[in-house]
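A single protein chain has been omitted from the complex, and every remaining protein chain is retained in its original position.
Naming follows writing order (A, B, C, D and E), and every chain is counted from residue 1.
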Amino acid sequence: MIAEILVWSILVAQILLVLAMGCAVYRMLKGPRAQDRVLGLDTLYVNATMLLLTFGIRTASILYFEAALIIALLGFVSTAALAKFLMRGEVIE
Amino acid sequence: MELILALGIGVLTGSGVWLLLRPRTFQVIIGLSLLSYAVNLFIFSTGGLRTGAAPVLQQGTAGDLSTYADPVPQALVLTAIVIGFATTALFLVLLLAARGLTGTDHVDGREKDR
Amino acid sequence: MTGWMDHLTIAPIVIPLLAGAMMMLIDERRRPLKAALGLASTVALLVVAVTLLRIADGAPPEAGAAAVRMYRLGDWPSFLGIVLVLDRLAALMLVLTAILGLAALVFSLARWQKAGAHFHPLFQFQLMGLNGAFLTGDLFNLFVFFEIMLAASYGLALHGSGLARVRAGLHYVAINLAASLLFLIGVSVIYGIAGTLNMAELANRIATVAPEDRALLEAGAAILGIAFLTKAGMWPIGFWLPNTYSTVSAPSAAIMSILSKVGIYAVLRLWLLMFGGSAGASAGFAGNWLLIGGVLTIVFGSVAVLATQSMARLAGACVLVSSGTLLAAVGMGQVAVTGGALFYLTSSVLAIAGFFLLIEPLERSREVGADVLAVTRAAFGEDDEEPDEDDEVGIAIPAIMAILGVSFGACALLLAGLPPLSGFLAKFAMLAPLLALDTSGDAGVSVTAWVLLAALILSGLATVVAMTRTGIDVFWASPGNELPRVRVVEIAPVVLLLSLCVALSVGAGPVMRYMEATAQSLHVPQDYVRMVLPPPPAEPGAGDGR
Amino acid sequence: MRRWMPFPVLTATLLAVWLILNESVTPGGVLLGGVLSVIAVRMLLALDPPKGRIRRVQVAVKLAFLVLADIIRSNRAVATIILRPDSGKRTAGFVLIPLDMRSPYGLAALACIITATPGTIWVEYDSVKHTILLHILDLVEEEVWIDTIKGRYEKRLMEVFE
Amino acid sequence: MTHLAEVPAWVALLTALFLLIGAGLTLIGSFGLLRFDTFYARIHAPTLGSTLGVGFVLIASMLFFTVLESRLVIHEVLITALMIVTTPITLMLLGRAALYRDRTEGNDDVPPSQATVVKPDVVIPEATGDQPPPA
Partner (left out) sequence: MPDALLLLTAVGLPFVGAIAAGLLPTHARNAAAWMAGGVALVGLALLWAAYSTVAAGGVLRHEIDWMPSVGLNFILRMDGFAWLFAGLISGVGALVILYARYYMSAEDPVPRFFAFLLAFMGSMMGVVLSGNLIQIAFFWELTSLFSFLLIGYWHHLAAARDGARMALTITATGGLCLFAGMLVLGHIVGSYNLDVVLASGDRIRAHPLYLPALILILLGALTKSAQFPFHFWLPHAMAAPTPVSAYLHSATLVKVGIFLMARLWPVMAGTEAWFWIVSSAGIATLLLGAYAAIFQHDLKGLLAYSTISHLGLITLLLGLNSRLAMVAAIFHIINHATFKASLFMAAGIIDHETGTRDIRRLSGLNRFMPFTARLALVAAAAMAGVPLLNGFISKEMFFAEALSAEGPLPPLIDILPVAATVASAFSVAYSLRFIHGAFFGPDPVDLPRKPHEPPSWMRFPVEILVLACIIVGLLPAATVGPYLDMAAHAALGTATPEYSLAVWHGFNRPLLMSLLALTAGVVLYLLLQEYLAKGVEGAPLIRRLDSQRLFERALVFLSWRLARTAEGLLGTRRLQPQLRLVVCVAVLAAGWAALLRWPGPGNLIPAGIDPVLALIWAIGAGCALGAAWQAKFHRLAALILLGGTGLVTCITFVWFSAPDLALTQLLVEVVTTVLLLLGLRWLPKRLDLPGTRAAEVLTRTRRLRDLGIAVAAGAGMAALAFAVMTRVPPELLAEHFLERAYTEGGGTNVVNVILVDFRGFDTLGEITVLGAVALTAYALLRRFRPAPDSVDVPEQQRAQSAYDIAQPERRDGDTVADWLLIPSLIARLLFPIICLVAMFLLLRGHDQPGGGFAAGLTASIAMILQYMLGGTQWVEARLRVLPLRWMGIGLLLAAGTGLGAWAFGRPFLTSYFAYADLPVLGKLPMASALIFDVGVFALVVGATMLTLIALARQSLRGHRASAPRPADPPALPPPVSAPTPPPTPTPAQTTMGDD
């Protein structure tokens, strides 16, 4: 029963997170400005980190931790690059 | 589950092919990237889809296919990702060189007559 | 596995790898050192390749002992790990690669090595990729070596940069990337259905594939085939080939003349291994398509030969004709024809490479292409190239026009398949068994044989017309040009390659015997399979002491 | 010691990160982690990080809890704004805040705090006029925000870093 | 999913609760991306996820694995710390970039730069390949 609750709540949490990702993707698709799209991508990365963590719980496996760690550590690099491009027209000067 | 992934692969392939056939080099490189996602997923999927069965063994044991996913496609995909990464980089540099020399980003290095 | 000789099989891969890696550590300004290293490596490759050829040819086929040598990488059992397999075909291709490599490298010493950065390591990787592709007995490893070969060829194709080269290079890379994706799809379908990547094991399993899976397996093979055929330049997916080959630098083009044959090699190897006589329901799969594709390629190649004015494009079109010929011959699926086709392959690879190397000195005498190099050398950007200290110092060789003329004539004869050089014998070696194929009754010459005969004759004719036109243009109709400055290192490789064709012509008997033995073992790959996958008890106790 | 370990806090932090990553504390692991941490710090030194160190750890810890509380509060506030049906009537806006703090580490910490706290974001910094421009989702009164930032965070951060 | 039954009930319940709170907060934050009508409002939205959202999920994860594996599993702490440090970088960079773009376009609803002199000819239209989508 308890396990059942856990299973379901993980599922619900994941669905919530995926919906959150959907919101982010909406911004990526819709814009209207480039900064909105970048913001969407950044949000998508954050949400994906959490999705991976919930997935770890769901499968009781810590093997997916590294992927989440990498997103947290390096996911910002691409968004930072995009922001730099918007501000300076060039990523590396 | 298989159906979802298959459809996903299909959409990626379709989008990739569409872009591959476009006239701008940037479109082509995005298309190639999408296609390599599709192909990587495809290779990956040939080993069958297993959830929560990463092929990482317990210390000191031998594994078997009933508890672990097929590691071979994964290894192949890893190689394919690396090679795909390398070739994407090369294609990018090349399209920049072409853009610089020809002045256009058309795949043929010259604008088609309107 | 103890003797050093045992490791010889992998030497063709390791030598250029080490040479290339070492070159990365050498400063770009110390080019003579790199060149010396490259030369040493390539000469070593030639020696090794010839030794391997002798080893592969050691056991006569009728003696029952297989002329196949296997090298198990990582000491894993052959079905498990990656194996290298040396048989006559692989050895032949290795020797060809080494010869072309040496010729192209020597040629490049005159000026091309300086036309851009990192020529030498890329060249070594090119050789490594080619050798690996010929040696490997594993389908995915074949992909990897294809990629090495292609990656290096991208570099060599773009070597020297410049508008035309980059424009054609873009197409070349784009299409090959697409083809590589197809390669991957094909390989993974085959793995997903047959469950193995080892080519010998694959040959074993093909007959036992469940009927409901067979369609997928064949679809995978078809996709794989398209990948190979794209690289081989088959019509209508090989238009990139003449465009690319005609723009790349001469030494790159020379080495690329075998690159297009890798696609053919792969088709030959895999098709005969997978869909040979023992493939059960799949035997002979898509053979007709190879034949049709081959003939269409010959036709298109001939048209392109006629339609072109530049020598480089002409050479590119000749590559198409040669590819088409080989595909059609392979598609016949007959041992004797395959033997002739291998002879043809050897002859045409040498001839086309020689022609590519010849074109540049010839173009130099004409004003049109004279400053191609100058343009590409126009330093642009962060250029820290050393000044061209000795570029124009080279003395014009006496009677150079005569040497160039004779060489051109030899190329024309070889490409058109006219006597007395090996091109003629090669055609004969394919056509004679082709006509003799079906001697049941008196009528016996099949329609396909007629078609192929006609295609070959007409392609020869087209080549004669085009080469005559070009030759007259270059040698006869433009008397005003001054003698081109050609260095010995530029003309020597051409002479070497063409002399080899003469040698092929004179020594046609033994050469043909080798080719026939090769074809025989390709068509009856049991020896190959048995050698790669020995009976179970032979499995060594792996793991101990690892 | 200084020579080999110029940033002891950072080195220790790195070692901790290493041990947490490896999820084990064995002598070998500590030794390896220590060596790697020292090397990593030396690599950082090559990049000329500005001088500066944490002077008052206590304040720092207090500030951390304060920020945590603020974050929780702001989360609630922002969530409410998002879910409120009449969120269109918000009074979002920019506010310009003059700063006294000069320490780059302090500024960095302040930026992290402000940006990490939902509802506020650091938009622009002017090194000539020493002002920051913030965007605030629920800007009721500018002065309140200036006081909050300066009094609540900047003062404490200056204690820590200057 | 047998292993999920291996943890005690309280752990399971707490894990479930934290997960739902974290995911819910994240969704609310992301929902803000849809709700708000200006970029500067939207830029606040993801912080919900990157602070408490991720925090709750990480607590859930730490709790769950610590109990499941019967050892202290705290490496999730790293993720929290990194999130707190890296998210601001992105948002700060992005916010300022947006401000620049809005200023050069002369949008009214952003504060002008604190310039004392602005040369009229320095206003240059956007440079990226990103035009507003055609109507």
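FYI, a contact is a pair of C-beta atoms (placed from the backbone, for glycine too) under 8 Å apart; a residue touches a chain by one contact, two chains touch by 3 or more.
Predicted model, so just to flag it, every value in this text is computed and none were measured.
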Which displayed chains the unshown chain touches:
A, B, C, D, E
Of the residues C:V50, C:L306, C:L496 or C:V524, which one touches the chain left out of the display?
C:L306
Among C:V47, C:A207 or C:I457, which one touches the chain that has been omitted from the display?
C:I457
Where chain B meets the left-out chain, the residues are 1-31, 33-34, 37-38, 40-42, 44-65, 68-72, 74-75, 77-79, 81-90, 92-97, 99-105, 107-108, 114
Contact set of chain D toward the excluded chain (per top definition):
10, 14, 17-18, 21-22, 26-28, 31-32, 36-37, 40-41, 43-44, 46-50, 104-105, 107-108, 111-112, 122, 124-128
Take the complete complex as the reference. Which residues in chain E touch the chain that isn't displayed?
85-86, 88-89, 92-93, 96, 100, 104, 113, 115-119, 122-131, 133-134
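We take it that only the chains that are shown with their structure count from here on.
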Third chains touching both chain D and chain B:
none
Note the shortest touch-path length, in steps, from chain B to chain C.
1
Per the touch definition, the chains contacting both chain C and chain E are none
Name the chain whose C-alpha centroid is most distant from the C-alpha centroid of chain B.
D
Using each chain's Cα centroid, which is most distant from the centroid of chain A?
C
Multi-chain contact residues (two or more partners), chain D
none
Got the chain E residues that touch at least 2 other chains?
29, 31, 43, 45, 50, 73, 75, 78, 87, 91, 96
Could you run through all the chain pairs that touch each other?
A-B, A-E, B-C, D-E
Under the touch definition given earlier, write down the residues of chain E that touch chain D in their complex.
25, 28-29, 31-32, 35-38, 40-41, 43-45, 47-48, 50-52, 71, 73-75, 77-78, 84-85, 87-88, 91-92, 95-96, 99, 110-111, 114
Note which residues of chain B are touching chain A in the complex, please.
51-52, 54, 56
Chain E-facing residues of chain D, complex:
17, 20-21, 23, 71-72, 75, 78-79, 81-83, 87-88, 90, 92, 94, 96, 111-112, 114-124, 126, 129, 131, 133, 135, 137
